[in-house]
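Missing here is one protein chain; the remaining ones are kept as they sit in the complex.
Chain IDs A and B follow the sequence of writing; residue 1 opens each chain.
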Amino acid sequence: MALRQTELRPMGKPVGRKEDPRLIRGKGRYVDDVMLPNMLYLCLVRSPYAHARIRRIDTSAALAAPGVKLVLTGEDLAQMNIDWMPTLAGDRQMVLARDKVLFQYQEVAAVVAETRAQAEDAAQLIEVDYEPLPVVVDPFKALEPDAPIVREDREQKSNHIWHWEAGDREETDALFREAPIVVKQQVRFPRVHPSPLEPCGCVADYDSARSKLTFYVTSQAPHVHRTVLAMVTGFPEHQIQVISPDVGGGFGNKVPVYPGYVCAIAASLKLGVPVKWIETRTENITSTHFARDFHMTAEIAAREDGKVLALRVKTIADHGAFDAAANPTKFPAGLFSIVTGSYDFKAAHVEVDGVFTNKPPGGVAYRCSFRVTEASYLIERTMDILARRLNMDPAELRLRNFIRKEQFPYRSPTGWVYDSGDYEKTLKLALERIGYEELRKEQAEKRARGELMGIGISTFTEIVGAGPAHTFDIVGIKMFDSAQIRVHPTGKVIARLGVRHQGQGHETTFAQIIAEELGLSVDDVLIEEGDTDTAPYGLGTYASRSTPTAGGAAALCARRIREKARKIASHLLEVSEDDVVWDGTAFSVKGLPGRSVTMKDVAFAAYTNVPEGIEPGLEATYYYNPPNLTFPNGAYIAVVDIDKGTGAVKVRRFLAVDDCGNVINPMIVEGQVHGGVTEGFAIAFMQDIPYDADGNCLAPNWMDYLVPTALDTPRWETDRTVTPSPHHPIGAKGVGESPNVGSPAAFVNAVVDALAPLGVEHIDMPIYPWKVWRILREHGVTE
Amino acid sequence: MKIRVKVNGRWYESDVEPRTLLAYWLREDLKLTGTHIGCDTTSCGACTVLLDGKAVKSCTVLAVQANGREVMTVEGLERNGQLHPLQSAFWECHALQCGYCTPGMLMASYALLQENPNPTEEEIREGLSGNICRCTGYMNIVKAVQTAARKMSGESQEALEEVAANGASAD
Partner (left out) sequence: MFPNAFEYEAPTSLDDAIRLIREHGYDAKVLAGGQSLLPMMKLRIAAPAVLIDINGIDELKGWREVDGTLRIGAMTRHAELEHARELADSFPLLSRTARWIADPLIRNRGTIGGSLAHADPGADWGAAMLAAGARIEARGPEGSRLIPVDEFFVDTFATSLNEDELVVAVHIDKPTGPVAARYMKLERKAGDFAIAALGVQVELDSNGRVAKAGIGMCACGPIPLRATKAEAALIGQPLTDETIKTVSRLVPEDADPTDDLRGSAEYKRDLLRVFASRALHEIAEELKGKVGGQ
C-alpha cells in the first residue's frame, strides 16, 4: 500500500504517486486531448503494396472534397525541402514516398481537413497509380545476389546495410577448436511491436505572428525531437517548443520521429493553423517502429564439467526498408555484445549484419536497452541447451559459470565493464523462494505419469543507462542527462529534467531523490518534464536510462544546492561552514544538535537574508555524464504445465528476483516488474508480426497482434536482492526493462524443459498452442 | 441530427452527424477527455463508459444511439469532491502507470462491482478482460478492485473519508 507524500526521508519507501490524482480523475492531458481553436486534422494515405513504383498521384478529387484544406505529396514536401528526414541510426527516410514505396502502409500522401472524418473521406479519394515490383520480405533472401534492391536511393546497390562485430575472433576460434563440448542453436526473436495503449500523435501549431512552432507530441525524447525537427524543417530550434504532455506508454515506440509528425508540421507551416495527426492502432503496428526481428545463431564451447569457454554468435538483423533502429551511433547492433550475459566466458566473438527488406523500418529498444533483450534471450536459451547436452541441472550449470561477486568490476570478453552484482545470491534466493527442489521432485513424479510440466530459469544481466558521453551519442548528441532544481523562498521546489516519463512515475521517484537530498518531503517537490522551453536538454526516457542518468543528475544537482545551502546555514547559525553538519533533514552546529536550521529556513534566507559574497537565490543545474553504464540483473523462474490435448501452455508460477541496485520506491519497482514480465510473457506466447510473400502485414491490428488481457496474464511473484551500483550517485541501476529482457527465456526454457523427455531442444517464439501440439503429435503424445 | 443525452447526471443537447461515435462526442463536443481511444478494432476498452448502467465500449456505439439515455464517464466517479473508492484504491495499490487505460479500467470495474460486489480474483480478471493495460500486468489492478470492494462493502465511513481525503493513505 502506498504511503503518504508528506514524510521526510522518503528514499526507498513506497510513496504514493504524485501523477495519480489527475489520472484517476480522467484529467490527464494526452496529445489527443490538446484541442486548439481552428485546429485541422491530418490523415495519411498509405501504400497497399510492399514494393511498387508510383506512376502518378491524383489528388484532385480529394482537394475538392468537403472540408479539405490541403493535400501533401512527396513532391510538395520536396518543394519545402522536407521530403527526407534522418533516422536515429543515421540513415534517411522518405517522409512521403516519391518514385516508389518500400513497404506496405508506407506514407504516400497527407490530407488535411476540418474534421477527422472529412480527412478520412478525402484520403480515400486520392488515386495512386502503382506499378507493383518484386518484393523481398525474408532477410536471408534479401542477401542473395538476385534479390530485388529495396533501396535504390543509396549508392550501395545491395540490401546489406552494415556488418558489425565485437570480441576476439581468433581467441574464440581457438577455444572452440580445443573444446570437448560444443552446442549450437539457431534462434529467432520475432518481429514484435511495443504497442503502447496510446498510439503516436501530435499537434503542430505554427504561429506566424510570433514565428513560433509549438509542437505537442507523444515523445519519449522531446529535446532530441526538437533538434531533429529543426534539422528537418530548417526552422530555428529556439523557435520550436516541443511539449510532450502526459504520454500513454512508450516502451520505445515513441523515441523516433515519424512521417506523420513532419507532415503535420509542414501543413501547419503552410496553413498557419494547428494541425493534429493521431495515428490509428493499425497505423501504429504497421508503420511506426517495430522491435527485434533478429535471426541469431549461437555456439557455446565448454568443458565436460560444464565450464563455459567461448561464445560465438552470428546474427542477421532485419531492419525493414530504412535503417532506423534506435541505437547509439557507434553501435549499429546496439548493446547486443552483452550477449555473454552473466557468465565468465574466456572469449567471445559476435557478428551482426543489418539487412533491408520490404517491411516497415524500426528496431526500437522495446522495453529494452538497445538489443539487450535479443542478447539475453539468446544466451539464456543456449545455456539451457548446454545444460541439456551435459545432462546437468540448468541452475547448477549457471552457478558454475556465474561471474563471481569478487570479480566485479568485471571486464567482459566483448569489452563491457560490469559494475556490480551477486548472481549466486540472487539465483539461490530465487531457487529457495520458488521451492526448486520440490518442483523438480513434482516434475519427476509427473513425468512418470506422462504429464508435461516444465521449469525454466533465466539469470540475465542487463546493460542500461546509456551512457558515458564519450562512447554514446544519438545523431551526434552525446548521451548525458540533466536536472535543474529551483528552491523557492518558502522551501518549495520545482525540478525539471531532460528525460520524459510515460508511466514510470518520475514525478514521484525523482521527487523522492530530491526530497531525500534536501531534507524535504515529496509533497514539497514538483517534477516537470517534457517541455523543451523550460526543461534542461536531455536525451529522453528509454533503455532504462532515466534513473541511471537523470536520477544521477537529480541527486548531484540537489547536492549542489545543498552545498550552497550550507553556506547560508552557516550564516544563519553564525558559525563557520566547517562547523555545520547535515543530518538528512537539517543543518545543525557540530556538537550542538539543538541549534539547527532546516532547508526551508535556508531557502527563505536565500531570498531574504543572503550573506555577503553569496549570490541570492537557490537553484542549480546539473548535466550528468555517467562514468559507466549500470548492470541490473536478476534470476527469473517460470513453472508451466502443458495441456496434451490442445498444446496450450499454462504458466502456473513465475518468480522474478531482481537486483536493480538501491531502490527509490519499491512499490514502483514492483509495478515495473509486473508490467515488464507481462510484456515478456506476451512475446514468449502471443506476439509476432508476420508478412506474406507479397509483403502484406498479417497482424496489422489488435485482433491479430495479440496483447494479453487480465484473463490471459498469470500472477507474478517478485523479490529483490540489492547490490548498489558503485558509481551511481545513489547506487541505483534502473529496472524498467529487466523484466522484459529477462523473462522470455524463462518462459521458453520452461516449455522446452516440459518437452525435454521428447528430445526437444528448442522452440521458437511465440509458442502458440499449435506449435506445441505439433511437437506432441510428432512424438506420439496425445490425449 | 439532434440528440439529448444525460451525461454524469446532466442533460446535454447536441447536433451530431449520425456517424459520430459516442467516444468522440464525449471527448470533442463535451470535452470529457477522460474517455480514451486506444485501438480501432473494439479491442482495448480505453473508451469504456456506462450506457444506462452497462459498461460498453463507446468507440463502438454511435452518439445517436445514446439519445435519451444516460451515460457515465470517469469524470462522473468523483462525487462532491470525494474520490470514488475505486479511484482511491487504484491510487493506493499502484494500479496505474501511464494512466491511459485507467478511465476504462475504472468504469469496467465500477460496472463489475455493481453486478458483483464481492468478486473473486478470477471474476475480476474475467470482468476486466475487455480492457487492455500495457503497463501494470494487471496484478495491482486486481488488488485495487478487491480493495475497493472491501471499502464499499463494509469499512467504516471514517476510513473511507480518510482515503478520499488523502488518496494515498498510510497503510
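The rule is short, and it goes like this: a residue touches a chain if its C-beta (ideal position, glycine included) is under 8 Å from a C-beta of that chain, and two chains touch if they have at least 3 such contacts.
Just so it is clear, the model here is predicted, and its values are computed rather than measured.
Residue B:Leu62 is the one among B:Leu62, B:Leu77, B:Cys93 or B:Leu106 that touches the chain not shown. Of B:Arg4, B:Arg19 or B:Arg79, it is B:Arg19 that touches the chain left out of the display. Annotation for subunit A: contacts to the undisplayed chain at residues 116-117, 120-121, 124, 280, 282, 645-648, 686, 690, 698-699, 703-704, 706-709, 711-712, 768-770, 773-774, 777, 783. The omitted chain makes contact with subunit B at the following residues, 1, 17-19, 21, 24, 37, 40-43, 45, 48, 54-57, 59-62, 64-65, 108, 112, 126-127, 129-131.
Rule of thumb we're sticking to: only the chains that are shown with their structure count from here on.
With centres set at the average Cα position, the gap from subunit A to subunit B is 29 Å. Residues of subunit B that touch subunit A in their complex: 17, 19, 24, 27-28, 31-41, 43-44, 46, 73-75, 77-78, 83, 87-88, 90-94, 96-103, 106, 124-126, 128-142, 166-171. On the side of subunit A, the complex with subunit B involves touching residues 1-5, 14-17, 19-30, 32-33, 35, 116-117, 195-199, 246-251, 280-282, 502-505, 667-668, 670-672, 674-679, 701-703, 707, 709-711, 713, 715-716.
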